[in-house]
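Below: one structure, written as structure tokens.
All protein chains of the complex are present and in place, except for one that has been dropped.
Take a look at subunit A:
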Amino acid sequence: MKNDHKQNGVDRRTVLMSMGAGVTALAMPNFVYAQASDKVLRFGLSTFPPSVKPHDNTGQAANTVKLMMLRGLTGYDADGKLSGELAESWEMVDPQTYVFQLRDNAVFHNGNPVMAKDVVFSLNKITAEGSSAFLKSDLSSIASVTALADKTVEIKLSSPSAVLLDLLANFNANIIAEGSTDEEFVGAGPFKMKSQERGVFIELERFDDFYEAGKPMVAGVKFIAYGDENLRYAALEAGDVDLIEYLPWQNFDAVDASSTLKMSSAVGPFMFLLFNVTNPDSPLANPKVRQAIGYAVKRQDVVDAAFAGRGEPLLGFPNPPGSPFDLSDPSREWSYDPEKAKALLAEAGYPNGFDCTLLATSTYGMHQDTASVVAAYLQMIGINAKLDLPDWGSRVTAGKEGKYDIAVHGTAGYYNDPDSVYTLLHSDNPSYLQSFGFKSENIDGLLERGRQETDVKKRKAIYEELATAYFEEVPQVPLNWRQQAYAMANNVQGFNAYPGFLTFASPYVVDDTSVE
């Protein structure tokens, strides 16, 4: 037998090989660790998070920080695909019952394993009476959360939900250790709090027991807030930070041309007009007038003037890029047609136009510039819109109290599904993000049906109908998609912006980001 001697024992070569392998194996983790551990990612935020609470929405900056420290049951992988976070797997037992299996190695920052009871605690905290959680109404369809075993959780819904998994991936659906409070919470994210100074910086350090092996790949993240967009860009260019969010649109070309910087952008958030429709005598209460405004604005000019050409005209229902359905249909789109706009105005009884106010904010240049272009185009069909540009805080109040005729706004949904416009259109959630006083039972009903329908074909039909209703009833006039970009130094690897409405969830990618 040729290999007889091997079976009896080890030969010299095997010993040497295994020794070599052993040495390499011993050396490797150290090597990898040294590579990964000494670099801190310095992240320039557009604003300092007013507060960081696991379930309250306190803005985009806070969401970014939360994604570093906290995780929910589901999330998104490096390509923006829905993936498990604390939940390893899940099963839809029936349209109203989901069973989640938690990861065995998921551990909180205090060292305790993530258990089913923590999930029960967290989700109940969100939906509790009087909670100020962002997802309270979205998750109100949760009838019960039960711990079936240490690592098994069952969620029962009062009505089916097509978007439960996306809702659970939201940065406000975090799982915290049982007994945590908003102020002192214990999460299971890839980083934990190291130090912070309000208004200046937040320093996070790597959580070594994070459940995804080898991640995160940096020793920590230091968030520094730069309220001024030009300074944020200057700080990146000067090398004070490695990565910035909200790259100002006027700097896109400079980054493109730069040999030391790069960017990752996605078409995601969109700009639109809102209307105060409460006063029946107001021209804007008439859908025909709102349709006329839809035809009156040449959207490419908004993109060019307010977003340095970085965006795309949006002519109809804001179905996010990456949506499972194609809802485009030229018959329900507002192409630029001033003659048709004038005809519609005349039909509505305003052949000579009218005077009104156009609310935007001076805090954000893009809002102000959008308003200027819109006002110029409204002028052309006889509508004299007087610009009102208070600071952001006053603008929010004016929007909430209906102290405007037309308002400019921009936002994004939270996932790439037409359902993500629910909070922007459903009359149960009146806010400054909606046309003041607008209420359509038809649109409300379609939104509810779309959310509860789990059959893909039937769902698509519902959203087709919604897109038509959007065009006819005009709850908003859409203007354009805008590109949203993160810019970074060339030595930052692995960070890329998610597509569409997911763009603000891009910080999930920090898990896979390294600084060389």
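For the reader, a short list of remarks on this structure follows.
Here is the rule we go by: a residue touches a chain if its C-beta (ideal position, glycine included) is under 8 Å from a C-beta of that chain, and two chains touch if they have at least 3 such contacts; residues count from 1.
Rule of thumb we're sticking to: contacts and distances are computed from a predicted model.
Entry comment: the absent subunit's protein name, as recorded by UniProt, is "Peptide ABC transporter permease", drawn from "Menaquinol-cytochrome-c reductase cytochrome b:c subunit", "TIGR00659 family protein", "Alpha-D-ribose 1-methylphosphonate 5-phosphate C-P lyase" or "Peptide ABC transporter permease". The hidden chain makes contact, of the residues A:His109, A:Lys136 or A:Arg206, with A:Lys136. Only one of A:Val93, A:Val200 or A:Val456 touches the chain withheld from this view, namely A:Val200. In the complete assembly, the contact with the undisplayed chain comes from A:Ala398, out of A:Ala398, A:Ala467, A:Ala485 or A:Leu502. Only one of A:Gly239, A:Gly309, A:Pro324 or A:Gly349 touches the absent chain when the whole complex is considered: A:Gly239.
Only one of A:Ser144, A:Ser158, A:Asn230 or A:Asn384 touches the chain withheld from this view, namely A:Asn230.
Counting the whole complex, the residues of subunit A in touch with the unshown chain are 47-48, 50-51, 56-63, 130-134, 136-137, 183, 197-200, 224-228, 230-231, 234-235, 237-240, 363, 390-394, 396-398, 400, 409-412, 423-424, 429-433, 504.
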